[in-house]
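Data first, discussion second: the structure below is written as structure tokens.
The complex appears here minus one protein chain, its other protein chains still in place.
In order of appearance the chains are A, B and C, and numbering begins at 1 in each one.
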């Protein structure tokens, strides 16, 4: 059962990703990306990361991609402008490069490697406490510093978005 | 039985697709989406590793990656909007006044 | 290593960061509350400077301690302290040179200073981060601020373009960095540098290709930030298009931060696998300095030329990384400090000489500066000589340390190539001097963008360049103590 879900979701995400990179219309591309993100969220549930799966749907697929779509609509981009390619000679090498990169990665992934140290958060333990609660606990104890710094990051992003995109300052 | 390697290979496939997308697309927004795809591929590998290692750090890392991605999206799209204001295009092949 | 204390939660250790964040917000608040008159924003510069000074004082308080807080993910030690001072110094100098520049370019918004301060927070986090998460977050805070600052001249296409290029490529490279982190995490089960090192010590690294690939990808990600060839292509375009002050900023601070993280990751986490990364960095160093220097010769735009020269300098620093001995590591610290002075100084003069809209930044626009404004020309010559590595300047001592470190570790070939490269570099540094002193002026230099603050920055840079060249031993001693923690 688990294996089926994995293969189906993996196939969906890969197919959607392929469409994303070959689709001419940016709106469709964005929609394919959302499809990929959702299928990845399903994989997260399979991996017992419910909180992350939820965040993936709500923040990524929900908020970030809506922002993308919004900008695409705002700029009302037409499809034609992609037709002229200034560096057409890169396409074939790029594909080749991608295949090469992938095969190198696979060779290494297929090779025998020692797995990392096992942690204390076994499935049973996580299930007994609850995934979200555990993440919350860790975020406000061990990972407080990055968590707080992230607030600065978001603040910077907000300033930046206003600075760069606002029509009049 | 689905092993860690399965997830890592899926992650590698998506990552590579993202890289190819960056290399061949000309629309800045789509390039940016491809970069998001790469980040998601990495996230899969994080969560999968966390799962198979009985560790929580991977999930936490993904949490932060998503936040960063959100911040990057805001800034990146703002930059694209700013470019569009001045140049009326998001085709990055046209955006090369600086070279050599 | 006297008193190593481990605390889970220690607010004192992040006081400098909090200070900078606080001052960043204050700057924004004051900007909103004060009137909209552009001319009256001097206060903001002084406020930011004050923030930097306060942060420096607070950072100074922790001199000599070694302290890991926040679940051992944040280190306060001599190493991070040394880098924090470099960051604060470079940020301070950049604010000094910014004041008149952003007025001239009409981008005098409070956000400018706030973003610079926030970016500095990111750098400090990178230097102090003892786990990969903190380093990553720090990198992002730093980079995103700089993406925005690069595009700060919103109405200028060149600035937009630089920002877009930097952003897309930066995000792309960060993808590789993250991928590397995830693989390292997967193969060791840890993101804390010490735990990674511990795991490698237990299990050995030879049988772990995934770990090595993770390491390689991290090197690529950071290699992008330090502008090593072939991950350098963004540098010339971004440096040229960014506001000149930001060019000064990003050629020093972020590069230093990336090197801080680089050194800490490689030495602390991957110290045991140094044979693996040394050969990668060996080749990167070789390519970086050669391409940087050779292409710099063909440039006519000063900012672009300095961009290539900054690539070349990253190459020299990578040599020290390859050497990986005490002398090499401490020379990285020393050289970055030296580079801070000479590069910001040089760009400050570029700012003064260029005019509104960054008009005059071709090399021949400097013609005759030597007669019209001898003071500026002498300072510029000093910075150029220092970059070319001619005694008695900081650049010479730094290069000497680096090459000696390489020879000490047995990398004689690399040192020889380094020296040849510094001979090549003389061509283009000298060209600026030749043009300043041996060509008749082709234009009127007035009005110069002079303000007391920028003069202070240049004087500080001159003093720094000379002091480090003539009395380097004290700083070198501090640098040597600073790197002890890495081993």
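Descriptive notes on the structure:
The definition used in the following text is that contacts are C-beta pairs under 8 Å (C-beta built on N, C-alpha and C of every residue); 3 or more make two chains touch, one makes a residue touch a chain.
By our rule, contacts and distances are computed from a predicted model.
One chain of the assembly is not displayed; among "ABC transporter ATP-binding protein", "Multisubunit sodium/proton antiporter, MrpG subunit", "NADH-ubiquinone oxidoreductase chain L" or "Heme exporter protein B", its UniProt protein name is "NADH-ubiquinone oxidoreductase chain L". Within the whole complex, touches from the chain that is not shown fall on A, B, C. Within the full complex, the residue among C:11, C:53, C:416 or C:463 touching the omitted chain is C:416. Touching the chain that is not shown, out of C:236, C:253 or C:464: C:236 (per the contact rule at the top). Interface note: of C:407, C:453, C:466 or C:485, the residue touching the hidden chain in the full complex is C:407.
In the complete complex, the hidden chain is touched by one of C:67, C:217 or C:414, namely C:217. In the full complex, chain C contacts the hidden chain through residues 164-165, 168-169, 172-173, 176, 206, 209, 212-213, 215-217, 219-220, 223-224, 229-231, 233-234, 236-237, 276, 279-280, 283, 291, 294-300, 326-327, 330-331, 363, 385, 390-392, 396-397, 400-401, 403-404, 407-408, 415-416, 419-420, 423-424, 426-428, 430-431, 434, 437-440, 470-473, 476-477, 480. Contact residues of chain B toward the unshown chain are 19, 22-24, 26, 31, 92-93, 95-100. Although one chain is not shown, part of chain A still touches it, namely residues 86-87, 90, 93-94, 97, 100-101, 104-105, 107-108.
Assume only the chains that are shown with their structure count from here on.
One inter-chain figure worth recording: chain A and chain B are separated by 6 Å, centre to centre, where each centre is the mean of the chain's CA atoms.
One finds 26 Å separating the Cα centroids of chain B and chain C. With centres taken as mean Cα positions, chain C sits 30 Å from chain A.
For chain A, residues that reach two or more other chains under the stated contact definition are 105, 109, 115-119, 143, 146, 150, 153, 156-157, 160, 163-164. Counting partner chains per residue, chain C has residues 133, 137, 140, 144, 147-148, 151, 154, 163, 185-186, 189-190 touching two or more of them.
Of all residues in chain C, only 8-9, 14, 17, 21, 28, 70-71, 73-74, 109, 111, 114-115, 118, 121, 125, 133-134, 137-138, 140-141, 144-145, 147-148, 151-152, 154, 163, 185-190, 195, 199, 203, 207-211, 213 touch chain A in the complex they form.
Note for the complex: chain B touches chain C at residues 4, 8, 11, 15, 18, 22, 28, 31-32, 35, 38-39, 41-42, 45-46, 48-49, 53, 55, 57-58, 60-61, 64-65, 68, 71-72, 75-76, 79-80, 82-83, 85-87, 92, 95-99.
By the touch rule above, chain A contacts chain B in their complex via residues 2-3, 6, 10, 13-14, 17-18, 20-21, 26, 29-30, 33, 36-37, 40, 43-44, 47-49, 51-52, 55-56, 59-60, 63-64, 67-68, 71-72, 74-75, 77, 81-82, 84-87, 90-91, 94-95, 97-99, 101-102, 105-106, 109-110, 115-123, 126, 131, 134-135, 138-139, 143, 146, 150, 153-154, 156-158, 160-165.
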